[in-house]
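Every protein chain except one is present and positioned as in the full complex.
Up next is subunit A:
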Amino acid sequence: DMGVGKSCLLHQFTEKKFMADCPHTIGVEFGTRIIEVSGQKIKLQIWDTAGQERFRAVTRSYYRGAAGALMVYDITRRSTYNHLSSWLTDARNLTNPNTVKFSINKYTITGEQYRVMKEIPAVIWSHMVPVQVVAELTVSTVGNTGTSPVPLESSTRTAGVLSLEDILSLGKTDNSSDSGEEDVIFLIGNKGDLDAQRDVTYEEAKQFADENG
């Protein structure tokens, strides 16, 4: 859905930098990063699609040929989580069902996991892609017209961790495309730093993932 942080996540992954006020995507964006899987360099191409419903008309046609997908929701907005199933249906319907078997959510990355990972010594951090999210504790002033969100606090900190291992397994499926082809869909609960405003629990997300693959 819109505003869950897809482009921000991609930017973080490709540039290793957090981008505040990331412009919303109109149409499609792209990102590339070269990763190494068992000594072999693989160019990972990531398509970043617009989140607003009407752009699906445009982006849908590009699901075909994908080796995997990342489905992102915002842990502080339940509606974005509730819509996951419709995105999943799209993804399933629009990829080639004969050659593709989905296994969903090998990894659910949420704030909880991040907290565990935070204990990991700094050395290992270099192998990870920290997903930084600006803490936007926003309150809407009274009423729903003419008011804008007022930031209470705005700071940048590391929020979730998308470990390179996760992406590697994505790369691996890409690599072993001739035998037992399997596409991977990752489920990412973004904005893990806004844990206080959490609306979707980790367990729920895990259940969703388990149910669907």
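Just so we're on the same page, a residue touches a chain if its C-beta (ideal position, glycine included) is under 8 Å from a C-beta of that chain, and two chains touch if they have at least 3 such contacts; residues count from 1.
Throughout what follows, contacts and distances are computed from a predicted model.
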| item | value |
| --- | --- |
| Absent chain [UniProt protein name; select from "Ribosomal RNA methyltransferase FtsJ domain-containing protein", "LAMI_0D01244g1_1", "Rab-GAP TBC domain-containing protein" or "Gamma-secretase subunit Aph-1"] | "Rab-GAP TBC domain-containing protein" |
| Residue among A:9, A:50 or A:88 touching the omitted chain | A:50 |
| Residues from subunit A at the interface with the omitted partner, ascending | 2-3, 20-24, 26-28, 30, 32, 45, 50, 52-55, 57-58, 61-62, 79, 140, 144-151, 154 |
